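Note that one protein chain of the assembly has been removed; the remaining protein chains are unaltered in position.
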Amino acid sequence: MSKKGNNSIDTKEELNTTLSEEGIGLLGRFLRGRIWYGAEWYFAVAGATVLIAILLMTLFAPVLAPYDPNGFVAAPFIPPGGGHQLLIVRDSDANNVNIDSLDQQVFGVIRNKNGDKVARELTDSITRYGDLDALALALAAGEVDFAFVDELDESMIPLSVNNLTIVVRGMGTSFPLGTDNLGRDMVSRVIWGARTVMSVALLSALFSSTVGITLGLISGFMSGLVDRVLSLTMDSLYSFPGLLLAIAMVAMLGPGMINVAVAVSVIYIPTFFRVVRGQVLTIKEELYVDAARSLGAKSSSILLEYILPNVIPSIVVVFSINIADAILTEAGLSFIGLGLPPDIPDWGYDLSKGHSFLVAGHWWLITVPGVLITLVSLSFSMLGESLSEILNPRLSDQ
Amino acid sequence: MATQKNKSKANENPLMQIEGLHVRYNTRIGQVSAIDNVTFEIEPGEILGLVGESGSGKSTLGKALLNMLPSSAGVDGKIILDNENILDLDYEGIRDLRGRRVSMIFQDPMTSLNPVQRINQHLLETLDVHKAEDIKENAISRIKELLERLGIQKERIEDYPHQLSGGMRQRVMIGLGLVLNANLIVADEATTSLDVIVEAKLLDQLREIQKEYGVSIIVITHNIALIAELADRVAVMYAGRLAELGAVEDIFDRPLHPYSQGLLKSVPNIQIDDEEELYRMPGETPSLIDPPKGCRFHPRCPEAMPICAEIEPSFEEARPKQWVNCWLYQDHTDKPEQRIVVKD
Partner (left out) sequence: MAKSTKKDNVLVELKNVRKWFAVQSGLLERLLAGRTDHVRAVDGVSFKIKQGEVFGLAGESGSGKSTIGRLALRLEEPTEGQVLFDGADLSALSSEELRRERRRMQVIFQDPMAALNPRMSVGEALRHPLRIHFPDQSKEHRQMILDILARVGLTPPENYYDKYPHQISGGQRQRVVIARALITKPDLVLADEPIAMADVSVRAQLLALMNELKDEFNLTYLFITHDLATAKYICDRIGIMYLGKLVEVGDLKEVFTHPLHPYTQALLAAVPVPNPHDRRTEPMPEGEIPNAINPPSGCRFHPRCPVAREGHCDVESPKLRELRPGHMVACHYAEDYL
């Protein structure tokens, strides 16, 4: 149509343009963000906060984690908040207990309970018993003078029958997130696991985005045979169920963090490719690309300076979803045993292992890594989407 | 088709009265005052041209006449049609209003017609939707008669919108408006996307429709020359307010408002004997989030006085049947300068 052009643009865009955004740098935009961007700002900040926390966890894991994530530090299946010990003595000794001088005493503990650990901190000689009843009897009989029992077992101790008293509560440390099926501290596993997650997921996302974006740019821009071949390849790759593909790749490449990252990344390359290619096809037809051509710009220059910057907003969201997906895929691989070796603490691994213990009532084994994976994925998504909204210079109409 | 030969312009009862209309939009950056205190009337059987640039509020006004403003818009004032305020209508009332009493022709007919519905289906649907039982008899033949009247051949009635050209689609839109005997047609930039010859033919059509069916047409456009060719009266809008309103000859021959004067001098005229250079109006249309205090045109006005930057003028009848919103033609206690009295 020759008579294009709508001059009666009563849109807010025209009205907004005379509003001054002069001299407002990034920090200024951040501070004013709440007013300007409304909801997106909150999302971006929330997402960023969580991710910064994760980042700190990753960087300072050795300092932050209370225990060795692979060490069997306590009894298995201690629920969150549990782990404190009760100090039990015979009724007759109850008033003579001096906590500060428990050193060198002989303690009785249940086999494999973390009373073990508390006791070991105080003395070298510990006597282990098979169960609570045996311990109670031993204490009553005078084989040991002190006994450590887990707080949660309080109701099971035959106190009155054996004339025993609880003298001190809350000894030792508790495990805020409990322990897993092997008695490993969940908090430490979470903190160290952050490293794994960030490495594998981030690495794979970076890899798939780089490859996918590059190929998408080339394919969309050049069209023709190159486009056909690449699209066909990507479509076939895309039609594979993700996990199967990852399994195949790991089987080919072997174990190890980098290999897993690569395996997981291959699944997402087609997605980036498609999104970018689609965007490039649209943007290629835009007038400003034509204008660049009329200026005499080289094709590479057009691709990098005119097309790529306008493609990026659409990638941000894909990237964040990719990371979330990568975490889960890697968990899936771990589940099958093809993922990372079990000595590397990993949320995905814990998630898949924890699944089987849910029925027994040990809900925290699966919930803790699950919540964290969700939180990280959500944060990436929130940050990604709101960033793309904020960074996009085109203010949208309300 | 019932013809309403109500052509008497001397009829004292206006078709529609707009009183004290205010429309505000809430945007991310702030509140936009899109229409500010607009009052005027539309006479039956007249073609009223509503002229303005972007940001003048003319499209918002067009939408208001069909109660089509977004629900988030803040609206004050009244629009009275048939003794009721259409801004107060409930859902049923609004559905009845649109199409039957007031109809609209948009700029891009492609997006306002359903691409998977044939033309005759569009027209039948309109009749259906409005339960126009009284007209449904002989509906098909009426529709064909109407379309032929509008210049669309009988055979095309079975076509889909994409098979018609832009000009024909606009004519279908007019048809949709007329099929229910609407009294008022709101044409919002209806010819902007059309070629100039097609536009000229559409103008002829609109004039004929006005004569034959007695409908009022409010033509919203930025194209001033178009208004000169078509309108009986002209309303000039600037930055959400009415600057001037009057008969087309009065507005073009003796514009009162400095904005109208500047605008008319800046319009290209194809006639060769008109040699004058185009007037370049200084400045640009203001932001409606933070509009200028007092008269919104004062920063660009060659005749601005101190009072113009302080107090808003009111819309006064400076000459019989010509209203203008300007301190040049009004008095105020704070205004020392003499008022210009307009002699006919």
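For reference, chains read A and B in written order, and residue numbers begin at 1 within each chain.
Here is the rule we use: a contact is a pair of C-beta atoms (placed from the backbone, for glycine too) under 8 Å apart; a residue touches a chain by one contact, two chains touch by 3 or more.
These numbers come from a predicted model, not from an experiment.
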Identified contact with the non-displayed chain, of B:G167, B:G294 or B:P313: B:G167
Option from A:D91, A:D131, A:D235 or A:E305 whose C-beta touches the chain left out: A:E305
Sites on chain A contacted by the missing partner chain, in the whole complex: 1-7, 9, 13-14, 16-18, 21-22, 286-288, 290-298, 301, 305-306, 309-310, 393-395
Interface residues of chain B (partner: the chain not displayed): 53-54, 165, 167-168, 195-201, 203-204, 222-229, 231, 248-249, 252, 262-264, 266-272, 277-281, 284-285
